[in-house]
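A short worksheet on the structure shown next.
Every protein chain of the complex appears in place save one, which is left out.
Chains: A and B, in written order; residue numbering restarts at 1 for each.
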């Protein structure tokens, strides 16, 4: 590993059974020896609490520690991530093993930091402990059962509750929306508090080491904003090589989102080393891809990276989650690419110090809106994250960095905000957005925003509700296009429109009337023809845009984002050809800047430069263009 | 509501928990006040028994009142329609709340009638009470276990039973067909008897008021013929605006079926007021559609209509089942359309008095055949109701009213009977059909008719079994076309055939030999070429037609129905263009007649008239044609 240029090993993730072979009997001998070996080899360890995989003796001694599925069946032991997080014994055992490890290794110099558990997010448990925990959580939140009845609107269907003990886990496909959202929040809270207990134990013994957790990209069971709060920084597990070859839009979005959780750089704890997979494995990264996948994260603010995994395991359920070495342990092409990447990263390290992405455009990412849309999609094909992706991809193609941030973040550093499917709009958010536009900001809002309050009740307001003054529009009625493929062409106002000739509304349409806004696009349709599809509202010093439908063509979103960037006076540094990604890291002063160009295609790409740059490795001047072979990367500095 | 022209409010449907907050403690204060308010406003109330939604305290106190799913899991409380109808406590509580309401409001002048429960049809429960109830029901039906063994043919697979207690709920995909049919009948019976208990309690306290129930269109769990028996009239909940825009064939069929349950006019208790939906909602009715949807029902025999719902609810699971008013409560386009409709209906009321649809053609609708086909489809894509729809649509397009009736109805008023997928044919039905044809009637029978007796046993007869003499054909063998898309062209006999050039047999074919019948169509196929696909048998004064396959082209069914109507001497009043529906209501004497023309398309339609009519509203003469804008309606009287 030293030879490959690596300096850190991530360990102990699922090793509970060996660390504690029987309840209260600990055995650290293996890890003591390993830490000595690592120290001798000049390597550091990133330790994990091992609670993601329950030992067999736990399941046998405490059967209720195993989670219960939605159908009432208790999970059979034999997988990982099978614990009920509200079961008291399991919680105690989690604290005990964490404490034993923390005490035994307190301040060990080879341990540079900790990972809590692993990929917290499943399984959702439906046992009586969880029901009880939900009831208690609701009591703590609402105080009186009357307050809960009001918040949930239980008078509908005669579901008014007398007593906390009557509350059931809402598992019906059409359960009360308030109950559903609270159930989602409760499960997320359960994970956050489970982790918090481990953090509280680790901190005193490792006061100067970091604690992090490996998030699962766009998985949605846990509110990562809250899970991130008490961590030093967050990390994620990056596996973008999946199925056929595509431009890595999604890994770019996740990078921006991960950086956004705490508005700071992050780590990758599992970096793609080969074909991932379980019973079925995926394609093998093409030559160059191992390196470019790693570079993409570096370019977006990754400050530390461990690969999963060193050598492919010959046994167990993850036999086909391939490592840098295969089952045969012979170093090959994948090993060499990773080693080259590690060498280059070390070389760049001094330049990267203190830098991060400095975006002037941001997009909101809100768990209440995401969850609310999950169980009430409202129209066919409506997916919160897919909607965000349309805008993120348009920014990627435009060569502009975007922050993806929680709705309670300070907006003052931004010029453009994208507010997509913001189903839940609190008064505080409406106020913050209004102030942002008043002060000169550009905001884009789209359909089904402003529908709900924080209790997941519909506002008794004409839509877009609290955002109506800022957007200057009124939604008289609305409707889904159903499961069928109804398509409605859009017509744009004016002669010199930046929008493409063909734009097609699909899935849904607001019946939108501009009040003080100006229409930018209208529907071409016998009945919808009276209504606007896209509007702009000059409001204060800024502009509030509203898009009342879904448009089929990515070219529409590209032109919309270009227009909004222009209005926001955000100019891309370099115009990139399709499939080439641009990302810029800079220090706070904006002096030390690293410009990353990543070719995500299997063909050579040529990127024309607007001005000369300097190659970050060779120091040579790059005058007019950069030639990037397939999956290659260029790192430039100001000339 | 008064302003909108409405006169009745449907109330209390799910309000059990407020009417009886604890067992045996009743609180009528809210409803007392409401009835006073209604009275002051000149409105009437249609009261509902509230048993479709179990209060939380019932589930907590009597956990077995919650139904058990097929997988053995008890439903978690939190939805509606979650009760086991055989559980003794739930039955008692249902009677108690019904009795308390009946006694408290006995004869109240503001209450014009009652709705029992709501949309009886689910959930099918698999608990031990239901198993026991099934065993008792079978014992009452068969008397001896030997009779049951014979009826079910349990000797097959060695399933002979010794004792009633051995009977299991048949839930296997390939269970005994006799047991399956009886299990279906038992569940239906359970609903009918559950409702009967409420009727028996309500009647003495409201001897001069109606009792009705809101049926669920084509839902099949409950035998609506039996559920209708003790009601004054039936009602249904009409939501034809779903997904993309289509001609409303199905709502037309349901109207004819609903009218058929009791051979009398019916009500709509939930009339489409806006986009319906749960987690996902559907399209918004286009301008004019709210009105035309309501008119379609009026034209088919609807005598009363309440809309669901007045204002869209901001909480609860039905947030997106939209009302005439939106969440904001602002009266808009939908409100105005409904108000216009109400005004027009009041204007038509005197003309409608005593009128109904007077059809000379009828189609059988039989629960035994429907259920039997449900769990034994016999060939891929075979669906009882879809088969009926083919014929109903052809009649709709021909502009001819059709009654959809149970097989034990008196056939004497009809000239044409359509008997589709009549899987179960009892001796009584065979006799009635034979007499009908003997007396000059035209009958069309199609494939898989006459296969089973009333115990769901195959007859030991060459098909079409008891119908063979009437049809004059013999089915030597038969076969499905499987999952693949085998297609066999048909060739028609004779030169001047009324049938289209292209007709394609799909899914299934009888290997059909005409005995005394004449072949009308044959298969064009190396092996099936010897067999007939369509035959006509002159029998007595009438004709027995038989169609031994499924035909792909709607044009074939159109020409078949036109031919049969001609033979039956039924002539459509007006030839309507595609998408325009004709329905006629008349009084018993046929003197006072209202001719409804409904444009179900988004374009204007012109209907040429064979003779002058008078506009029912303006009284003006309409000479040669009616111009109907999109979704418009004309009501004509004899000139």
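In the analysis below, contacts are C-beta pairs under 8 Å (C-beta built on N, C-alpha and C of every residue); 3 or more make two chains touch, one makes a residue touch a chain.
Only a predicted model underlies this, so the values are computations on that prediction, with no experimental measurement involved.
When you scan A:24, A:42, A:316 or A:578 for touch with the missing chain, the hit is A:316. Check A:219, A:286 or A:617 against the missing chain and you find that the one touching it is A:286.
Only one of the listed residues, B:112, B:486 or B:586, touches the absent chain: B:486.
Listed here are the subunit A residues that touch the chain not shown: 14-18, 21, 50, 53, 55-57, 59-60, 71, 73-74, 76-80, 242-244, 274-275, 277-284, 286-287, 312-320, 326-330, 332-334, 602, 630.
In the full complex, the hidden chain is touched by subunit B at residues 71-72, 152-162, 165-166, 168-179, 375-380, 382, 457-463, 476-484, 486, 511, 526-527.
Quick note on the criterion: only the chains that are shown with their structure count from here on.
Between subunit A and subunit B the centroid-to-centroid distance comes to 49 Å (mean Cα coordinates, whole Å).
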